[in-house]
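Below is one structure. I have some questions about it.
Certain chains of the assembly are absent from this excerpt, and the rest are unmoved.
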């Protein structure tokens, strides 16, 4: 298929998909096309789209592409939709989530050790919000459940993948800069 | 600690007198308090004056107790750790013990723990900022091509256990409702408990009293639990003195 033929279709599919559309999902629609070629086209669609548009944008999140409004228009969108700002996660939930994101897969006991706090109810909240999920059991006594972040986590925080998170070492440098 | 958070957390303790509310900040955990004390006094984290910090830490705990704020176990663990470090600092290096040429600073494990904690706090802050941005964008709401079925959920393992738990709760409620109208015999209650335990190998004793039930029913339930324990069909145990009692089916 020609680029000029494929690109509009990709745009249409990113638009109708109800979750970030990944290259592997696109490959299932176009099994004859090379993955590299599909990715190249999708990247071009994204860049051209974002150059042209001021009201919407295509973003690379959770290993896929998704169309959203731009953050700077949030007040107008809220006013039209008549919605209040959504509830944010509590500090306890965010800290627990940070531990899980950086130490995954991780058990409840390990989270307790790092945070110095029992974090069961924060874990429950994060499970309810589908930001984390179970990842089998650890091969130690008691075989405790392991937890890791979900795809929803990437979408919720606008991350392309886990590698996009700053490393813990980068935070360490930040702390050193502050304390010295 | 983030100033905004401490304020809102203090506000949740509405029984704290106004005069004390200003002084007392509520920290999420012992490490948050320690980091706060260190930062406020501009202390070098690698050279913590352990005696002074311990004293301030214990003082804070004392105020918490005075205000009847529940002091959870982790606060006491940290207090013990601080006291232990303090006493180790007072000991002169033991010349009799060989193989310890480089005396390790007894504060180091705590310092490492605090630095680690600090990193995760920064990570949480980063997540907070990202979330703020993401909550200001919207995706495509149009549903023309989406599933038509009602009440669709995208299920994971947690949804399965949640659904099963829900079913077990309903099952238990059905049992309780059936007997509200009539008097209950010990035999009936034994049958009910057995079928409940077939579904759920472990039951919390308190779960029987979540519904409003008659005193008669309560007593019969208690007798049935005792009877089953006597017959060694179940084990009854408690992790801590005032903890909920757990009833576990004895595996055949």
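Should a chain be cited, it is by its letter among A and B, assigned in written order, with residues numbered from 1 in that chain.
The rule is short, and it goes like this: contacts are C-beta pairs under 8 Å (C-beta built on N, C-alpha and C of every residue); 3 or more make two chains touch, one makes a residue touch a chain.
What you see is a predicted model, and the numbers here were worked out from it, not measured in a lab.
Chemist: Taking into account all copies, not just the one displayed per type, what is the chain stoichiometry of the complex in this file?
Modeler: A x2, B x1
Here is the rule we use: only the chains that are shown with their structure count from here on.
Chemist: Just give me the whole-number Å value for how far the CA centre of chain A lies from that of chain B.
Modeler: 27
Chemist: Hey, which residues of chain A end up touching chain B in the complex?
Modeler: 15-16, 18, 66-71, 74, 77, 81, 85-86, 88-89, 91-92, 94-95, 97-99, 101-102, 114-118, 127, 130, 133-134, 150, 155-159, 165-166, 168, 171-172, 174-175, 179
Chemist: Could you please specify the touching residues of chain B with respect to chain A in the complex?
Modeler: Chain B reaches chain A through residues 2, 5, 28-31, 44-45, 72, 74, 78, 113, 115-124, 126-128, 130-140, 142, 145-146, 156-158.
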